[in-house]
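Shown here: the complex without one of its protein chains, the others still in place.
To keep things simple, chains are lettered A and B as they appear, and every chain counts its residues starting from 1.
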Amino acid sequence: MAIIERPAAVPATVGADAPVVVHNSDALGVLRRPVSSRGWRSWLFTVDHKKLGIMYGVTAMFFFLVGGLEALLIRTQLIRPDNTVLSAQTYNEMFTMHATTMVFLFVMPMAAAWANYFVPLQIGARDVAFPRINAFGFWCFLFGGIFLNTSWFLGGAADGGWFMYQPNANALFSPTTGVDFWAIGLQITGIASLTGAINLIVTILNMRAPGMGLFKMPIFTWMVLVVQFLLLFAIPVITVALFLLSFQRSFGAQFFNVEAGADPLLWQHLFWIFGHPEVYILILPSFGIVSEVLPVFSRKPLFGYKFVAFSGAAIGFVGWGVWAHHMFASGLGPVSVSVFAVATMMIAVPTGVKIINWTLTMWGGKLWFTTAMKFAIGLVVLFTIGGLSGVTHAIAPSDTQQTDTYYIVAHFHYVLFGGAIFGIFAGLYYWWPKMFGKLLNEKLGSWNFWLMAIGMNMTFGPMHILGLQGQPRRMVVWPEDFTGQGFFNLGFWNTFASIGSYILGIGVLLFLANVIYTHTSKKVGPAPFDPWDARSLEWMTSNPPKEHNFDSIPTVHALDEFFHRKYEEVEDENGRHVVTKVRSGEEVLAELEANPDTHIHMPSPSYWPILLSLGLPIIGYGLIYNRWIAVVGALVVVVSVFGWALEPSVADDDDLEPPAEAGGHTKELSTLG
Amino acid sequence: MSASTEHAATLEADQDIPDNVEPEHHSDGYYIKVALILAVLTAVETSTYWIDFGPLFLPTLFIMMFLKFFMVVMIFMHLRDEKPIYRFLFYTGLALALVVYLGALATFHFFE
Partner (left out) sequence: MADTAVHSEAGHEPDSHGHHEHGHAHASGLSNNKLAMWMFLGSECLLFGGLIAVYMLYRGRHAGSPGPDQLWDVPLTSISSFVLLMSSLTMVLAVSAAKQGDDRRTINWLVTTALLGATFVGAQVYEFTHFYREGVGFTTSLFSSSFYTLTGFHGVHVTVGVLMLLALSGIMRRSRVTGDKAETVELVGLYWHFVDIVWIVIFTLVYLIPA
C-alpha cells in the first residue's frame, strides 16, 4: 500500500535563503487548514479533483432538470393554439432561463465535471496544478447559479433571451432586476470557467506522466485542452459585454442608447465573439467523450487519432472567425456577410473530418452495443443532422429566411441535445462504474437511450418544417389561423413536438431511475475495475480511484497505454502475429500496486476557496439592492484573499510529483511528438 | 516530511534550464538604459502634440507605441529570454484580440 503522509510539524528552514515552511501547528488558529477526510466537511473544504468533479456533476445534473422543466413548460404552452399556461412575460423569462441554464449551468459545468474527474487520471497525475483554485471555481459556479436563479423569486427572471440583445435588454423594456441577476450571475460563473481553464491547461501541459507526449495523450484530454484555450480567450469578451450591460442598467452609462448615437450591433458583436467559440466549448468535450467510447466498444483504436486531435484544434481556431454568422440579418452589409459566410462554410470541414474518423473507427470493428455506445453512435448521427442544417445556415441568403425561425431552433437542439447532451450521457454510462463502483443497468439504459432518442427527434425534427414554413422563434402563442391547411399542418407539428418533449422528459427521468435502482438494489454487485476492457489510464485504478489516484505513477510508452499493457502482439501456432490479451486489467493494476510510491503528499483541504467565492454573490446582491451589502461582500473577498495567501502550506503538501519509485529507476522524460 | 525526489536530479542532465534557475541575464544598468530609451520614445510620441508631423503623424505614433510595447514585453517581462510556450500563450491572446476587435470595427466601417 502506498504510504500517504498526513501533515505534521517538521523543522523548517535551512539557512536564511530557504523558503519558509509554515506548518499547521504554528499557524494562527483561524488560519489552520482543515484536516477532515470524512463527512460533510470533507466535501465543503475539499480540493480533491475527484470530489470536485462529482460536485460539478451533481450540481450540473440538478440544473439540467431545472432547465428541462423550463423547456417542458415552454412546450406545454405551445401544445395547442392560443394557450394560456404562461403569460407573455413569463414565457420570455422561461425561454431566456431555459437557454441560460442549459448552456451555462448544465453543459459547461458537466464538461468541467468530466474534465476535473478524468483529465488528471488520464494523464497519470494525482491532482490538478492548482487544487484550491479548482475548488474555488466549483463554488463560484454553484453560488453563481443559485444567485442567478433567485431572480425567479425576486421580481422575475431575465427576459431578454439568452443572447440578451440591446436595446431590448435595457431598463425600458426589461424593467425588472432579472437582467441584472443574469449579468452578475454569469460574471460569477465566468470566473469559474476562466480559473478552471488556466488550471487545466497548466495541468495538461505540465503534469503528464513520464513518457506521455502530447500525441500519446488520450483524445478526451486533447479536446479538453482545446476547450480550455477557447474559454481562456472567450470569457473576457463576454465579461466586457456584461460589464457594459450592468453599467448601462445600474449606473446609467451610455453604451446602448440609440438616441445618444449608440449602435445596437455593438452588443451583438461582443456577445457573439464570445458566443461562437462558446458553442465549440459546448460540443468539443462531448466529441472527446465519444472519441473515447467508440474505440472501446468497437474493439479498435480511434481511426486517425492525430486527425481528430488536429481537427479539434482547427475548429477551436477557425471558430474565432465566424461569429457574425449569427448576425447575417442585422444589416452588416454584403462585404461583411460574405466574409463570414465563407469562413463558416470552412468550419464544417474539420467537423466532417471527425465524423469520418468516428465512422471509420467503427467500420470493421467488433461492435458492443452498450448504452454508452448507443449514446455515442447517437451523437454521430444526430450531430451530423444538426451539422447539415448548420451548413445551410452558412449560406447567407438562405439564412436570411431561416433566421429567427424554428429552423434555427431545430439546428441548435440537434447539435446541442443530440450532440453535447448525448455525449454527456455516453460519458455517464461509460465512466459510472469507475466513479461509483457499480455498473448502471443496461436494460434501463436501453430504455433511457431509446426514449431520449425518439423523444428528441419527435421534438426537434418537426421544427425544421415549422421553421421553413415560417413559424418565428420566441412566440408565446401560435394562432390557429396561421397553421395552414390539412391535417399535418403547423398546428399538428407543434402538438407533435410537445408530446415528443414529454417523451424526452420521461427518457431523462429513466436515467435517474437507473441511478436509483443501481445504488439501492441488493442485486447489483460491485463493478470490476476494467468492465469495458478499456484503453486509457483512468481505468488502471481501483473503483473509485484512491485519493492519490495511482499507487505508483505509470511510465507511458504508447497511446492507449493501458490497452498496450494488456494486449501484445504474440505469435500464434501458425506463426502469425496476433494481438492477444496477455494480462487482465486486474493484473496490470496489481503490478502498479506491488511497487507503490512512498511519501505521497496530497494537497491539503482549505477553507478559503468556499469563503472567497461566498463573497461574490453577496457583492452581487449589494449591487442590485444596497451598496453596503456589496461592501460587506467585498470585505469577505479581501479577507479571504489574504487568508488564502497566508494559510500554511503544509510541507510538500502537493503530491503532484511522483516521488521516488521503490526500485530507484530513472523516469523517462517525454518530448513532444 | 519531504518528498525526496533524488531521481529528479538524475534527469536534469540534458534538460533545459528550469525556470527558477535562470542565469541573471542583465545588470541593473542594462534595464536603466532600456528605460531611458523608453523615455525618449515617449518624448517623441508626446512631441506630436506640439510638432506637426504631417502625413507621418499616425505612423510615428504607431511605431512608437509598438516599440514601447514590445520592449517592455520582451525585455522587462523577459519574454525574449523565456521558453517559447510563454510567448505562445501571450501572443495568441494578443493576436486573437487584434483579429476579432479589428474585424468587428471593420464591420462598423470604422476604417473607411
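Simple rule for what comes next: a residue touches a chain if its C-beta (ideal position, glycine included) is under 8 Å from a C-beta of that chain, and two chains touch if they have at least 3 such contacts.
The shown structure was predicted, so the numbers you read here are calculated from the model rather than taken from an experiment.
**Q** Per the definition of touch given earlier, which of A:V85, A:I198 or A:L468 contacts the omitted chain?
**A** Of these options, the touching residue for the absent chain is A:I198.
**Q** With the full complex in mind, choose from A:G213, A:G352 or A:G365 the residue touching the hidden chain.
**A** Hidden-chain contact among the options goes to A:G213.
**Q** In the whole complex, not just what's shown, which of A:L52, A:I235 or A:V353 touches the removed chain?
**A** Considering the complete complex, A:I235 is the one touching the chain left out.
**Q** Can you list, in ascending order, the chain A residues touching the missing chain?
**A** Looking at chain A, the ones touching the missing chain are residues 14, 17-22, 124-125, 129-133, 194, 197-199, 201-202, 205-210, 212-214, 232-237, 239-241, 243-244, 247, 251-255, 257, 260-263, 266, 270, 553, 603, 642, 645-654, 656-658, 667, 669-672.
**Q** Where does chain B touch the missing chain, residue by residue?
**A** Contacting residues on chain B, toward the hidden partner: 2-3, 5, 7-9, 11-12, 15-20, 22, 24, 26, 28, 31-32, 34-35, 38-39, 42, 45-46, 48-49, 58, 61-62, 64-65, 68-69, 72-73, 76-77, 83-86, 88-94, 96-98, 100-101, 104-105, 108, 110.
The rule we apply is simple: only the chains that are shown with their structure count from here on.
**Q** I'd like the Å distance between the centres of chain A and chain B, where a centre is the mean of that chain's Cα atoms.
**A** Averaging C-alpha atoms per chain gives centres 34 Å apart.
**Q** State the interface residues of chain A toward chain B in the complex, per the touch definition above.
**A** Per the touch definition, chain A meets chain B at residues 5, 7-8, 10, 205, 229, 232-233, 237, 263, 265, 269-270, 273, 320-321, 323-324, 332-333, 336, 599-601, 651-652, 655, 657, 659-661, 664-667, 669.
**Q** In the complex formed with chain A, which residues of chain B make contact?
**A** Against chain A, chain B makes touches at 1-8, 10-11, 15, 85, 92-93, 96, 99-100, 103-104, 106-109.
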